[in-house]
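For this depiction, one protein chain was excluded, whereas all remaining protein chains were kept in their positions.
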Amino acid sequence: MILEALIGFTFLAALLVLLAPNAWAGRLAFALSTVPFVGSLYLWSRFDAVGNALTGGTIAFESRYEWVEVGGRTVSWFVGLDGISLPLVVLTTFLVPLAILSAWTPVDTRQSQFYGLMLFMEANLLGVFTALDFFLWFVFWEAVLVPMYFLIGVWGGPRRKYAAIKFFVYTNAASLLMFIGFMSLTFALGDSIGSLALPEITQAIADGGLETWFGISPGRIAMVAFLATFAGFAVKVPIVPFHTWLPDAHVEAPTPVSVLLAGVLLKMGTYALLRFNFTMLPEQASALAVPIAAIAVISVIYGAMLALAQKDLKRIVAYSSVSSMGYVILGLVVFTEYGVGGATFQMVAHGLISGLMFMAVGVVYNATHTRMVGDMAGMADRMPVTVGILVAGAFGYMGLPLMAGFAGEFFIFVGAFGAPSLPYAPVFTALAMFGIVIVAGYLLSAMQKTLFGPFRLETDYEIGRAPFHDVAPLAVLLAAIVVLGVAPDLFFEMIRDAAMPVVEGVSVDV
Amino acid sequence: MVDAFAYVPAVVLLPFFSFLVALGAGKYLPKGGAFGGIAATAGSFLLSLWIAATVAGGRAYDETLYTWAAGDQFELTFGALVDPLSALMLVIVTLVALLVHVFSLGYMNDEGETGLPRYYAGLGLFTASMLGFVVADNLLMAFMFFELVGLCSYLLIGFHFREPGPPSAAKKAFLVTRFGDYFFLVGVVAVFATFGTAAFAGEGSFPALAEAALAGDQAVWTPGGLDVMTWFTVVGLLVLGGVVGKSAQFPLHTWLPDAMEGPTPVSALIHAATMVAAGVYLVARMYGFYALTPTTLAVIAFIGGFTALFAATMGVVKDELKQVLAYSTISQYGYMMLALGAGGYVAAVFHLTTHAFFKALLFLGAGSVIIAMHHNEDMWDMGGLKARMPVTYYTFLAGSLALAGIFPFAGFWSKDEILYEALVHGLNEPLLLGGYVMGLLAVPVTAFYTFRMVFLTFHGEPRTDLAADPEPVRWNVKGPLTVLGSLAVVTGFINMVPVQKVLGLEGIDYLHRWLDNEWGGIDGLSSHHYADLGPYSSGYIAGGEVPTVLVGAAVSLGLALAGLGLAWRLYNVASPTEHTAKLGGIKDVLYNNYYLDELQVWIAYRTEDIAGGADTFDQGIIDGVVNGVSSVSLAGGSRVRRIQTGLVSQYAAMLTLGLIALLVLIGVNGGWFL
């Protein structure tokens, strides 16, 4: 029941904030959004799952009610947590209050609607990470897009309409592809499943439940379903070449929305890839290991090169997200404990770090009203604390040891290098690792140009101290990043536990 | 009985706390948090002495202290490894850090710098990171602290961030070393994949496993079934990438001269005891692995010898005091690499020790001169400071004699031993012999530029008003100089191998005995063991060991004196003039550092061009396809909608046609027309 309470409370909070007057909607939203965070900490303290929820592990806080029956398949309200989803739930509930705080300064119109939509999105995100029934999951998955569309389209920058529509249509079209792919899989399972519950489907596929359907052999159906769902999720992640909506959406979105977009929404894609493609269809994933690893490496290097070419601070961070997500894909495809576990850990780490970067860039933007690298210099002179945290965050992004990003990346690298299931694993890993040099290149040169040197600002704004409620979330995020970097086992232990069944699902003939 | 080893974490954590204190409360503390840093490093120094004494008492320490990630595949841990090598290094690092902190009182506080809490926080974190690196018991932990050292160098080199130069130099330092660290990280990952562990010491450590694997007693993973020896060589070279970056070896040395933008005490810390020393220390730390692969050793030796000569030549033409010292640092670390590559493990550690003291001394002395000269670093504006600042002069002179390798100062003993090792082992190894020759050629060059610097700065007549009336320096500058000056004179006596060999006095090679675990240590981490592993055999010239020692020492001392003499002739005059013009075109090449900086800038720009091309491609082609899909849909829609004319009759006609078409279709299908 506790998960229902968590999600239900968040929906109610969204409604409440929506009806609140603009004047104190922000404060109310922040106060209400701390409740889910406390709730998720409680979940963490009582967490007792063993193994992976999809492969027959013990599910924590499991709750299941039959809902309707569609075509001989029961659709149920089925939620629960395991070691992969809990960290993401905690990440979501942790980031939302901070994002709301960071919205106090920049959002100055229709506050109640803004904060209401933020909370509505949080509720749906929690649904995505907890749902264990395909239908339920899909409803939440799609419902996330709606508030995001409005958040970008109403409160965004000058080209907000373009960005919002591009985001919505692109990801929605991808969802369609994914839906078709997955549904063909469930149809091909025939009588071997009686519901759309993900554990049951996983089990049925593992037991060889796929049948010939419309004259198509099971192997081919599985492969087509894998490709369709992979392409669908690849847009969300995003993986090159499906990434072009991301920089547009990020540049136009207001700071707090960028924080959630990079921090949590991108993780939906990698989470779904892990749950669906790599847990349910490991054979297909192994068969396609080389091309997937190749696009992962391309994402890393190409994304980093694009970031190097950008002049807008937000675009730099946006493209570096593409690069970081490439590491996650590499970690998933190698099917080792540290690979899959590290990929999941990297989701959380990147959520925190990219959130911090977007927030810090937002605080600078609040003061300067420009994000272009050439428009400012020497900001460290005027905003020492903000810049200090921004520098720390940038080093986190570069994978500085004892910060969360290094842990995630190192786990992936060490898991991938000797991976037996991926041919040429050392070559792929070494190539992907070169990303850490390029990321240092563009972040350092952007910082040198904007933050250091003699002070200069093209726009005509007085720069004062950033308000406390702008800087506080930065400090909190930085602290979380360092804590996770020093003690990754806080999450990594449960992640490993949930990742092992996925890894063991792949029998490698070596 | 309290165990000294229980305080190993405290050695690392004390400076870390000073970092936290200075960062959090520095602006409320007197002197910007300096006393916290001094107290912390002094505490670390005392603990390090105690730990070293405990090691001397016959014990060693290798403990896993913290599990970072406890996977089944690999267990990633933090631990402390205290053996003679790390105990020695602990003492060096904490001592230099302590003296640098004290000196900073004079260099930073007395000069009225702003941002002091940030400065002392940086120093504290720098010291803590280096100490963490020194005690690291596995390669991963070493890498992590190695990177933190890089971060601290970034923060401190870019300390004066309001000026354009320092941030740029800081960026370059981090980026160039990051490039080296990339290879190091690949190496770390490869070590894990190969051995499943990255521990330095013990039965299950990776050097021990590698030794067993080469003997055929142990199966290890290699990529694609590669030959074990080849793979180990590759791994060794990968890790070496990080060493080349941090220890500023060719071709990744370019960051170091630029790093002179940082405050001078920071330069002392970076060059003498922390960042640059980290690379060489790493090779020494995992020498049991490097000794197994002759190719890697030869590469190390050759890079080292080449860098020693290469950097020394650039030092000859520089006009700024700190620039000369910067190139001398690169050159001296080249010697250490030469020693390591030549199988002279003890010689390298010896030179690391003596160099730490005399280079810290020289930098602090330069700092003292810079204070006196009101932050003018151009040697041509100095002259005649000898009479006006005697303490600085005599200590600086001691350091210079050590650097130039003049008997009996510290540098003579260590450099001589390096060249001796390279010679006796190199007689059978052409690559090593090449390294030796270059190292030998660097000796007169070193002596020349060192004394060119000394004469231009301290001798002759003052060439500017500043030099005629220098600002006096206080105890906090003179104190550290005196301590280091004495050390520069006497450190060489801890390891008088030539004397032992020539006179037959047994047991005065204390460092050899120390590093050979004679008093205490960990099996498998002794110089003896490394010598057994190494591929080298000794050859002698002039018919035996003693003549070889004598000839080698005489040649290097003679060359050093020749260089000194030339500097004396050219620059020890009342009003010296530039003689570099005699070098002709070579001068420009040297002055521009062989245009290597230009090359790297060129590479950086080309990379940016590629990135720009990628961006054009991305926006044009990839995003073009996405936007193309939408514009095709939109355009198609706007064409198709023209069917709707708004004329009711036409709609009716279409309805009718549709009906007819439907009827015909049904008819054809139903076979009505047959």
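Here the chain labels run A and B in written order, and each chain numbers its own residues starting at 1.
As a working rule, a residue touches a chain if its C-beta (ideal position, glycine included) is under 8 Å from a C-beta of that chain, and two chains touch if they have at least 3 such contacts.
Throughout what follows, contacts and distances are computed from a predicted model.
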Name under which UniProt lists the unshown chain, selected from "Response regulator", "ABC transporter permease", "Probable branched-chain amino acid transport ATP-binding protein LivG" or "NADH-quinone oxidoreductase subunit NuoK": "NADH-quinone oxidoreductase subunit NuoK"
Visible contact partners (per top-of-document touch definition) of the missing chain: B
Hidden partner interface residues of chain B, rising order: 641, 644-649, 652-653, 656
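Convention: only the chains that are shown with their structure count from here on.
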Distance from chain B to chain A - Cα centre to Cα centre, in angstrom: 37
Parts of chain A lying in touch with chain B, wherever the complex brings them together: 166, 169-170, 240-241, 243-245, 302, 305-306, 308-310, 336-338, 341, 378, 380-381, 395, 398, 400-402, 406-407, 410-411, 413-415, 417-418, 424-426, 429-430, 433-434, 436-437, 440-441, 444-445, 447-448, 451-455, 487-489, 492-493, 496, 500
Residue numbers on chain B that touch chain A, as the complex places them: 67-74, 76, 140, 143-145, 147-148, 151, 158, 161-164, 166-168, 170-171, 174-175, 178-179, 182, 185-186, 188-190, 192-194, 221, 223-224, 604, 607-608, 610-612, 614-615, 618-619, 622-623, 626, 630
